[in-house]
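So that we are looking at the same thing, I have put the structure below in structure tokens.
Below is a slice of the complex: some chains, not all, each in place.
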Amino acid sequence: MSELHWKTAITKIEPNKIFLRGYPLHELMGRITFSQAIYLALKGELPSEKVGKLIDAILVSSIDHGATPPSVLTARTVVSTGADLNSAVSAGILAISKYHGGAIEEAMGVFEDALKRMGEKGLSEEEVVSEIIKEKKEKGERISGFGHRIHTKDPRTQKLFSLAKELGFSGKYVSIAKAFEKGLEKVLGKTLPINVDGAIAALLCELGIPKELGNSFFIMARVPGLIAHIYEEKTRMKPMRKIHPTDHEYDGPEERKL
Amino acid sequence: MSELHWKTAITKIEPNKIFLRGYPLHELMGRITFSQAIYLALKGELPSEKVGKLIDAILVSSIDHGATPPSVLTARTVVSTGADLNSAVSAGILAISKYHGGAIEEAMGVFEDALKRMGEKGLSEEEVVSEIIKEKKEKGERISGFGHRIHTKDPRTQKLFSLAKELGFSGKYVSIAKAFEKGLEKVLGKTLPINVDGAIAALLCELGIPKELGNSFFIMARVPGLIAHIYEEKTRMKPMRKIHPTDHEYDGPEERKL
């Protein structure tokens, strides 16, 4: 044991035995979903099936958003130079930063702050929300998680909230998020609907995920999407093509029902 | 429409509408698992629940393997310098290369080659396997997916195969993988059991996943594990510590049952 000896509480490895947060990994296999295992890995406790279902919905909601996001353009550009798949994924993730995916962590911070102020100051949701919006406005800052370039009524937000309600996770944070939506309309005089990042932020708060892990849910969700784009680029396109950031069209299967 | 106009078959985006491979994303949410959505994103078709369950098991099997793998050490080293979470994930993925995670794609190639030779030459599984092992041996090459530094009887392999059987995916490729295990013992005179990479390779072949996507399953599975390590490093350790690659001990929850 050297002076560099250190400790970790994630996974225990012994010959022919692997324990994730104390659970034998092979016993988890076949009994919990990947989404439940993600929660277990990050939070240290096995989630209920309902939590697993909510995480499934969160991750499915953000798996891909077409070819326009900078992470996709980055990943496609890199693989187009002949790079390996892992390099292209890696580059794509480097583009998931402040302005792309970063809204989740920021919104979680705002929602947590609102709840804290409600408790500390004995103010109503409406009062706190109004206070925060004004403070932000004075500083010239936006509130992350509201408004979308394309979607005025994001179907993902609505589904996330209806699922959360159904599964029993529509608590204080969802309420606060909705209060912000109302408050923003009042103060700004225009509708800035909760976007998918804002909805995910509220739900991750409900699940007790620390906000420092907020963006990681976007990263985990988007990795398969990036891989789909990388594979399509590699198998369908010529290397070193010039990749137009917006002038592309969808030619996959027609709209279909489950 | 510029001369750079291009096409993509993954996701269609319209105001308030998002279609993944033709399916409205919000209808998928709450109805399919993340693992099913991964398959849909990559293969273009909605998988059955059974396929989803097998992918869940594959991803759960590889979510983490302790603090020793190079991807973990890389991610921890990077975050320890004060870097953002996405940078650390990205660096970790760069370490998932030929010798770490790369076995899946290589094994898929060997299993596909074996099946092809059986068909073309009219040889038995045993004959083809023996032929390939000899060829590899002459070239001084190893067959990927067999043998493990630590595990002589990997519990993940066994669970993957038993689940595959139960779910109805134990077909030709699983049989070929097992034939290689026997063949290697015969030729080399020592046991090189199918490791988790080899088992995953066989199952991805059964699911019709192209081998070029083999390692991507390892990447998708391991990203949450990397994030758990990055978060632990950030919240529990001092910045810029010297990270010993092996001298660490597990101090998480004791062994527990589901």
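Note that the chains take the letters A and B in the order they are written out, and that residue 1 is the start of every chain.
One rule holds for everything that comes next: a contact is a pair of C-beta atoms (placed from the backbone, for glycine too) under 8 Å apart; a residue touches a chain by one contact, two chains touch by 3 or more.
Treat the numbers as computed from the prediction; the structure is a model and nothing was measured.
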Check your understanding: All chains are the same sequence, and 2 are placed; what is the full number of copies?
Key -> 4
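In this text, only the chains that are shown with their structure count from here on.
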Point to revise | Interchain centroid distance [CA atoms averaged], chain A/chain B, Å | key: 23
Exercise for review: Would you tell me which residues of chain B are touching chain A in their complex?
Suggested key: 1-2, 4-13, 15-35, 37-38, 41-42, 44, 46, 53, 55-57, 59-61, 63-68, 84-87, 89-91, 93-94, 96-97, 101, 150-156, 158-160, 163, 166, 210, 212-213, 215-216, 219-221, 223-225, 227-229, 231-232, 234-235, 237, 241-244, 247-258
